[in-house]
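The complex appears here without one of its protein chains, the remainder shown in place.
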Amino acid sequence: MPAKPILNVALVGYAFMGRAHSNAYQQVGRFFADCPFEVRKKVMVARTAGKLAAAAKTWGWDEHSTDFDAVIARDDIDVVDITTPPNGHYALAKKALLAGKHVLCEKPLAMSVAEAKELAELARKKKRTCGVWHAYRFCPAASTAARICREGRLGTIQHVRGLYLQDWLNDPTVGAGWRTQKRICGSGSHGDLNAHLIDMTRFITGLEFESVNGLARTFVTERPTGDGAGKAKVDVDDAFLFLAQLQGGAVGSFEATRFAPGHKNTNYIEVNGSKGSLRWDFYRMNELQFFSFDDPPHLQGWHGILCSDSAAHPYVGSWWPGGHHIGYEHCFTNMLYDWLHALAAGKPFRPDFADGVAVQEVVEAALDSAKSKQWVKLKRSQKFSGPAPVRTPATAERNAGL
Amino acid sequence: MPAKPILNVALVGYAFMGRAHSNAYQQVGRFFADCPFEVRKKVMVARTAGKLAAAAKTWGWDEHSTDFDAVIARDDIDVVDITTPPNGHYALAKKALLAGKHVLCEKPLAMSVAEAKELAELARKKKRTCGVWHAYRFCPAASTAARICREGRLGTIQHVRGLYLQDWLNDPTVGAGWRTQKRICGSGSHGDLNAHLIDMTRFITGLEFESVNGLARTFVTERPTGDGAGKAKVDVDDAFLFLAQLQGGAVGSFEATRFAPGHKNTNYIEVNGSKGSLRWDFYRMNELQFFSFDDPPHLQGWHGILCSDSAAHPYVGSWWPGGHHIGYEHCFTNMLYDWLHALAAGKPFRPDFADGVAVQEVVEAALDSAKSKQWVKLKRSQKFSGPAPVRTPATAERNAGL
Amino acid sequence: MPAKPILNVALVGYAFMGRAHSNAYQQVGRFFADCPFEVRKKVMVARTAGKLAAAAKTWGWDEHSTDFDAVIARDDIDVVDITTPPNGHYALAKKALLAGKHVLCEKPLAMSVAEAKELAELARKKKRTCGVWHAYRFCPAASTAARICREGRLGTIQHVRGLYLQDWLNDPTVGAGWRTQKRICGSGSHGDLNAHLIDMTRFITGLEFESVNGLARTFVTERPTGDGAGKAKVDVDDAFLFLAQLQGGAVGSFEATRFAPGHKNTNYIEVNGSKGSLRWDFYRMNELQFFSFDDPPHLQGWHGILCSDSAAHPYVGSWWPGGHHIGYEHCFTNMLYDWLHALAAGKPFRPDFADGVAVQEVVEAALDSAKSKQWVKLKRSQKFSGPAPVRTPATAERNAGL
Partner (left out) sequence: MPAKPILNVALVGYAFMGRAHSNAYQQVGRFFADCPFEVRKKVMVARTAGKLAAAAKTWGWDEHSTDFDAVIARDDIDVVDITTPPNGHYALAKKALLAGKHVLCEKPLAMSVAEAKELAELARKKKRTCGVWHAYRFCPAASTAARICREGRLGTIQHVRGLYLQDWLNDPTVGAGWRTQKRICGSGSHGDLNAHLIDMTRFITGLEFESVNGLARTFVTERPTGDGAGKAKVDVDDAFLFLAQLQGGAVGSFEATRFAPGHKNTNYIEVNGSKGSLRWDFYRMNELQFFSFDDPPHLQGWHGILCSDSAAHPYVGSWWPGGHHIGYEHCFTNMLYDWLHALAAGKPFRPDFADGVAVQEVVEAALDSAKSKQWVKLKRSQKFSGPAPVRTPATAERNAGL
């Protein structure tokens, strides 16, 4: 076995997503035998020193730095991965691209369509392999959902129904943070949660949004500040609902909220077509529900597909034997694995920055509609490359030794 | 045991709802020991003779008639129950009220708010005990949902989510019928299915709708005629989605469709408040899901309440021992039981014709919004009497002999 | 439509089962258009007058009587239906058969295998159409389960797993009754609940039991008497578990209890074969779970078959449109419908008294094994007629007018 080429990564951020990505860089080479690179966790970057050194040590990064510009000036950095709050994405990604780096960026790609487009254009020009961390696509059940849809088993898509429900802001004593400040995050539940539903809809159905009409609500308008001394205004939505018209006549209903008791993290999507239906609930992330009129009538019913069988579902063969479930963070590792393969093969990766633009367009149009109280048509200036490819299980993935 | 007073009923219609109601008149006296009347199935009425005689015989009606006017002219008829398609409701109910009868009417109460209001006003003037057959309210799980909400266990209501999904029109070879003709039914999935969600929302939460914004879709615009010789235009919606703002700042999302494979008859509602949540799915009609932040943290989770225990849930004690489920048609019998009690006691019954108006107002406003593509505010000219009372289990209900 | 032949029924008992059967006699002619008889509820019989007259009136029986012998001496009685506690079955069924009546009897058929055999033999000699009320067989989901198994979709049966769990005796203050007295009921949870599992196993798989080994437990050994004045000894099992070996090498595990909090009436069976699996839970009685290795690998999963579609499942077409669920008591009406057809056609009905014997043999062997603490082989002296036929949906069943 010849040595694998080395790939050096710089990661910006060490919080929730910083941990999720650090873990992915660690695990991808351990669980995926055919990972095409030896990935090196080279340098962890943050604006301020604070907890940076400890985080870098814990997660096994060789170095740490508060000087982003210096890091991207280095020749030995191949990839820049950005996990800051949304208002940091654009400037950092732009610099990294200009410095010739491959860039991975957390969602949303930017704070506006204009910024997102600029990044997508730059990525194209610089011929860099870029990706947005819509990691839920890489949950095996989501991937199988897209596969089933691509196989035509749903027929013509007529309905999409998406729910992303949380309850962590329900308690009014929960303090303000960057997720409740428009200046930092752009919008509240909408950009954070609906963005996932929009991407998932595009991924599974391959359809683009044509027009949207939204309704925003902020239930708690002030929250305690971090120091407990005062109150900070909440200037983003706690909940955001919107209706949509999609290509081909389909209609959609989407809802994000942080005020739904009993829903810690319900990320749900259902698709109805002329021949069948699909639904997926992240709570039971290893399962996929599928209904088909093609089954004999007396056998028709929702199939509760257990997506942890390596012969039938992607990625899982690299983890554990069938029926031994994977969890949340595995989606990141799976995505990274696919991205590394795309990079190694010089092939397009999806979701790329153009996908980031597409999601941002829908997010923005829905915000506009909530403000104007009017239906807003999507002004897509850009031609997308069609539905993302779907990975089917590769037996080569399976590691020996089970 | 003294003899119960006799109540003579005339039923208009013998099809789906005619059967459901006939059954209720039969069962109420058998299963509910304290039913306050001896209900007589006096006369079954229809426009044309056709299958009328056979239906009347099968269902045990003493007589049958095609002369509605003659029937309501009779002194020995106390109650008129109307189960025709929607376009027949107004004229028949008006005549029956003018003739001094108590009136039960299938939903929707009328083809327009104006007609519905006229009926409600007439019912008030004539001091008749009227009701609209929103029978789902009388499913024990729905009744317990309303009770839990009234007890304040959900806190302030913030979200309502309603889905009524069917798939019987998915097949384009399914023929046209009265349910696909606007002239007869007013609207398609909206008036038929969303009407139930609107009523259920009002029943459980006690909140009225303030404004709505809808989206209609007809997926199959022509269907074979009954004789198979030609095609008939479908001029109603196959699917109808709408967003809503409710009293007290709550937001709602509602969707009806006849094009959702895998959903024969999904009638689903979820309510999220500041302290807890409820959800109910008619597919599992004997269960109610309830989540509460009041539970100790390590015990918090959705309670899957089995609503077939007579000590805890209404109606069920009159049917079978705990855990022996009831089905669809029992809701009609339960409603009839409550209505008979209201009639006997001279107390208001809910859902009454004012509730029928309230539902019709929302239905109509949503249709308007789908046409104008604008949010439409509800113009409620009428003061409603507040949330419907909820029946809690009465041990007296229980029949001996289990 | 020529008049249907009249069939006169005498029913013994008016309690839980008396109500369930009365209801079936009422409903069968109303919901099943092709019911071959006009069934007359002729006379309700009980040992003592007590509540008899009121019950007979409520349920629409023409007459009532405390003289069983006089009733069966009447020429105008065609059918005798027995719903007394178990210790009454043998004597009444024997008399009725000797008087030339067709006999329907609640389960268990008798208090011993010897008695049961005598009745089965007598039924055979007298050429009467007899049946045991194992009504769960006639739940559409159970019927479809048997159909799927007969179609060979499970391959060779290897496992059966049955649970019948209740919790009504959990509370030690619940009083003693006939169900806690061996003299009246023979055994406790075992004869009451395991008997259903045994019959369902035979019905779905078509396999007979070969040997069993059981474990009985009485958790509460004394209970308050009815008058509250004292304590009565509980001399039957509160819980009974047994392992089984079935024909063809299959193994089974069965458990009945009245001490399982959260299980009001869980009646569960799972069957695993070499090619697929089935499971059914009476709590969700309109659903059937089916798994098949014949599905494409990426679509494999438990099908949650909704058994309320008349085109695919038996009986349901006579009740309501698809997706409108039926409840507990409908199983009795469905069974009665089949029994009436068998009677009209002079064809065998199943479960017949021979099935009653087969169940009793397993019940008794398991009781013996619990006492001897040894495996007990079934000594089947009788040749059974093989698996019961399964009704597939007949479009003729469907009533007009939906």
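Which chain is which? They are A, B and C, in the order written, and residues in each are numbered from 1.
Everything that follows uses one rule, which is that contacts are C-beta pairs under 8 Å (C-beta built on N, C-alpha and C of every residue); 3 or more make two chains touch, one makes a residue touch a chain.
Treat the numbers as computed from the prediction; the structure is a model and nothing was measured.
Undergrad: Which shown chains does the hidden chain touch?
TA: A, B, C
Undergrad: Which candidate, C:F16, C:W168 or C:W375, sits in contact with the chain we can't see?
TA: C:W375
Undergrad: Which listed residue (B:S112, B:S274 or B:Q300) would be found touching the missing chain in the intact complex?
TA: Considering the complete complex, B:Q300 is the one touching the chain left out.
Undergrad: Given that one chain is not shown, which residue among A:G18, A:G188, A:G206 or A:G273 touches it?
TA: Spelled out, the listed residue whose C-beta touches the missing chain is A:G18.
Undergrad: Quick one: which of C:N87, C:S112 or C:S253 touches the chain that's been left out?
TA: In the full complex, the listed residue that touches the missing chain is C:S253.
Undergrad: Touching the absent chain: which residues on chain C qualify?
TA: Where chain C meets the chain not shown: residues 158-159, 161, 163, 165, 170, 213, 215, 217, 219, 239, 241-243, 245, 249, 251, 253, 255, 257, 259-263, 272-277, 291-293, 301-302, 373-375.
Undergrad: Touching the absent chain: which residues on chain B qualify?
TA: So the residues of chain B touching the unseen chain are 144, 147-148, 287-288, 290, 292, 295, 297-306, 309, 311-313, 392-393.
Undergrad: Touching residues of chain A against the unshown chain: what are they?
TA: 1, 14-16, 18-20, 22-23, 26, 29-30, 33, 51, 54-55, 58-60, 166, 168, 263-266, 282-286, 306, 308-309, 319-330, 399-402
As a convention for this text, only the chains that are shown with their structure count from here on.
Undergrad: Please work out the Cα centroid separation of chain A and chain B, and write it as a whole number of Å.
TA: Centre-to-centre distance between chain A and chain B: 42 Å.
Undergrad: Return the distance between the CA-based centres of chain B and chain C, expressed in whole Å.
TA: 34
Undergrad: CA centre of chain A versus CA centre of chain C: separation in Å?
TA: Centre separation, chain A to chain C: 53 Å.
Undergrad: In chain A, which residues are in touch with two or more of the other chains?
TA: 292, 301-302
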